[in-house]
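One protein chain is absent from this view; the other protein chains keep their places.
Note that the chains take the letters A and B in the order they are written out, and that residue 1 is the start of every chain.
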Amino acid sequence: MLEAYGSALVYLFSNPSSFLLIIFSVVWGIAFGSVPGLTGIVGVALLIPFTFVFDPTAGLLLLSGVYVGSTFGGSISAILFNTPGSPEAACTALDGYPMAKKGQAGKALGIALASSAIGGIFGTIVLMLLAPPMAQFALNFGPPEYFALAVLGITAISAIGGGSVLKGLVAGLLGLGIATVGLDPITGTERYTFGNLSLLTGISFVPAIIGTFALAEVLQRAGEKTSTADVITDVSTKLPSMKEFLATRITLIRSSTIGAVIGALPGVGATTAAFISYSEAVRWSKRPQDFGTGVAEGIAAPESANNSAVGGSMIPLLALGIPGSATTAVMLGGLTIHGIIPGPLLMETNTQLVYTVFIGMFIANILMLIFGIRMARYFALILKAPYALVGPAIVVLCMTGVYALNSNIVDVGVMLAMGAFGFLLRKLQYPIASFVIGLVLGPIAERSLRQGLVIADYNYWEFAARPITAILLLGSLASLIYGFYGQWKRYRQVSQAAVQS
Amino acid sequence: MLSLKTTTAAFVAASVLAAPAAVAQDYPTRTVEVIHSYGPGGGTDRFVRAVAVPFEEIAGQSMVPISIQGGGGMPAFANFQQRRVDGYTLMAISPDQIIAHVLGRIDMAAFQPLARVQYDQGMIVVPADSPFQTIQEFIDHARENPGDLTVGITGAAGFDDTVMGLWNIETGAEVTTVPFGSSEMVSNTLGGQVDAMHEEYGPARGLIESGDMRPLVVFSDERLPVLPDVPTALELGYDVTLGRWRAFAMPADADPEQVETLFGLISEAVASDSYQEVQEQAALQFRSVLLGPDEFQEFIDNEIAVYTQVLTALGLTD
Partner (left out) sequence: MAHRLLDLAFASLLFGLSIFLWFVADGFPESRRFAQADADFWPKIIFGSMAIVTGILAVRAVITLLNSRESVKGAFTMTSDFRNSVFRVGAMGALILAYFWAFQTIGFILATFAFLTLASFVIPYKNNLVRVIFAVGFTVALVLFFTQALELPLPRGTGIFYDLNVLFY
């Protein structure tokens, strides 16, 4: 293996242009990530024709750099405008934007960036050292395990939101319900399309997310009093101190691990990783009620997880030839054009390619940190611009991005409808976090539950009696009970205090 | 940059508007757009791009894929129909359109078939540690225990479902299909969650070459030269040869002269070395015979008949 790294380093240093390529790809990725609607997938797909100019190794370096950059890039617009630039960053908006609104935009961006880099490097190290065993481990995850994982994430709804548990539940169920629109994943029958064929593949996730976050926020700000709507007062571009950042270390370790494992599972990617690690951050926190108001852990958890998932999702791609995410699926297509057959033999027959990409991703993460730290201050200054201009510009950018993503006007309509709905939910104090978690995890939960039942011949016991499934399901049950117990205890304390006074 | 683009665009627009009659002689005079309903970077997108490279050299005009995703392909089809019939709008079609037609969602009569370019072949593949060494053992087990074997497929009530549905009808050895996303299908088969999967040769070859998976039967007219020991379903007496194909179509009322011109250009592009190379890298060369408008129409009619039979048997049609 050392030999392989040696040859990879020889390649990098004999092609100094590859460093330029990495820089370019990271910047390109950040740009794509930060524009709402334009996701990393589009960024990678648009670059594939250009990879013909290079040898396959340089081509894959380029694509993986974009992947790394775009996963962080989404958080910039999520933090500054409550507009997740990419679905992976939706979760970052939950605490990132409130923190920016408190005037600590620099701190929020700094935490997002540093967590991204740490998660990204963690994921890359896992990829470097453990790719084959991790790939084998991921094969143990069948439909029941996917289901249990989704349930684990969904049960966190009971702890999120700080307000009424019932409203949290309703918001979560609404998300789960909206996710059922479209063709049934198992039987292929139409559900809740009410004759509208444009809804066959359901409510597309990216427009739905952009609507609930960005549009709802523009509406909200339009209704606020001028003094607060005009500018966020006291925009501080101060970056977080090392101490502030290190306070999140436990969250970082937990979330990076979750990210790498979930990323390695084919079919679920960075978005799921971000939400599940956010749920876990809430669950393990001593002050879960503070989440959503701008706490550091709420940014560190999703950002380290989604970047760690980048390395994770390269594991099945390089070790087995199975793409772990939509973006790696496009990368796989790019590899094929170069005459490289992805499969278990790839790591043996194309050692130089694989190990150069490992090192390249490592460098990409470090570069992202170096450049990003300098840029974060300037990004934070955007908040000083008058909202009368920025607000409409956000609407235009969201509409354009969502339209350009699929050239599908129905998606824009979905975004608008979800914007109005998101606004309503916020006004009535239904937690958006629970709603989005339902939306993200609902399809995984339903599909895998029913796949698993078909395989187990509808025997629920056979479905659940598998080690990983059982542990995850029991864990969710325990945390659900604990969560309700905590709520009840708090409720009793409050009412006792009321009686005493 | 803008001014240059504007002037050329204005010039092109003016010449197109001014000379509709002279279209046959100098056609195409601007970019040909190919609508498809799959993601950028996906199989169909790459197919269009692979044809587009030699096409540009031959026709002197570029060809670009336009990806309109989502909505089960309906928005792409609607966009295709809304556009002007001027010979510059094509659609990349596949068995998915046939299925949508059979399920009553679109009408294949809206298309003027132009050229069928790629024709893939599927296989039943089992993981290396599967107890089934031959397809006969697989069939025997399924006959004795109907529905006991699970086969991973991609998507519900789609192409894979039709192929396996036809297999069930033809062999009478009922297997249960479990729909997955394409990458989960592979990992679930490798991990032994399902007994087998239906997959094309191209995406599966890496796992076959490494010995992690074994193909049992191939759905094609002849054995694949790269898999000489794997029997076809046809030689076992089961008429299952359905394969995924990729093709170009124009609007139904397209100018016949334009159809002819365009087919000429596309067949030249397909015959070029650059396209053939891409096709071989994707392992699609085995039975990708180019079909012209008339043969393709015949092919489509036949496909519709087969798909209708299978989808009805699956209880998916009304």
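In the analysis below, contacts are C-beta pairs under 8 Å (C-beta built on N, C-alpha and C of every residue); 3 or more make two chains touch, one makes a residue touch a chain.
Predicted model, so just to flag it, every value in this text is computed and none were measured.
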- Here the chain that is not shown touches A, B
- Sole contact to the chain not displayed, among A:128, A:173, A:375 or A:468: A:173
- Which is it among A:103, A:132, A:413 or A:486 that touches the chain not included here? A:413
- Note on the structure: Of the candidates A:145, A:280, A:297 or A:446, the residue in contact with the absent chain is A:446
- What is the set of chain B residues that contact the non-displayed chain in the whole complex? 1-2, 5-6, 9-10, 13, 17, 64, 66, 176-177, 314-315
- Residues belonging to chain A that touch the chain removed from view: 38, 46, 166-167, 169-170, 173-174, 176-177, 180, 184, 186-187, 189, 191-192, 215, 218-226, 229-230, 386-389, 391-393, 395-397, 399-400, 403-404, 407, 409, 412-413, 416, 419-420, 423-424, 427-428, 442, 446, 449-450, 453-454, 458
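Operating definition for what follows: only the chains that are shown with their structure count from here on.
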- Rounded Å distance, chain A centre to chain B centre (Cα mean): 32
- Task: Please give the residue numbers of chain B that touch chain A in the complex, ascending.
- Result: 39-43, 45-46, 49, 66-75, 78-79, 105, 150, 155-158, 161, 176, 178-184, 186-188, 190-194, 202, 205-207, 209-210, 212, 278, 281-282, 316
- Which part of chain A faces chain B closely enough to touch in the complex? 41-42, 44-46, 48-49, 138-143, 182-189, 197-201, 204, 265-267, 316, 320-324, 326, 329-330, 333-334, 336-339, 341-346, 405-411, 451, 454-455
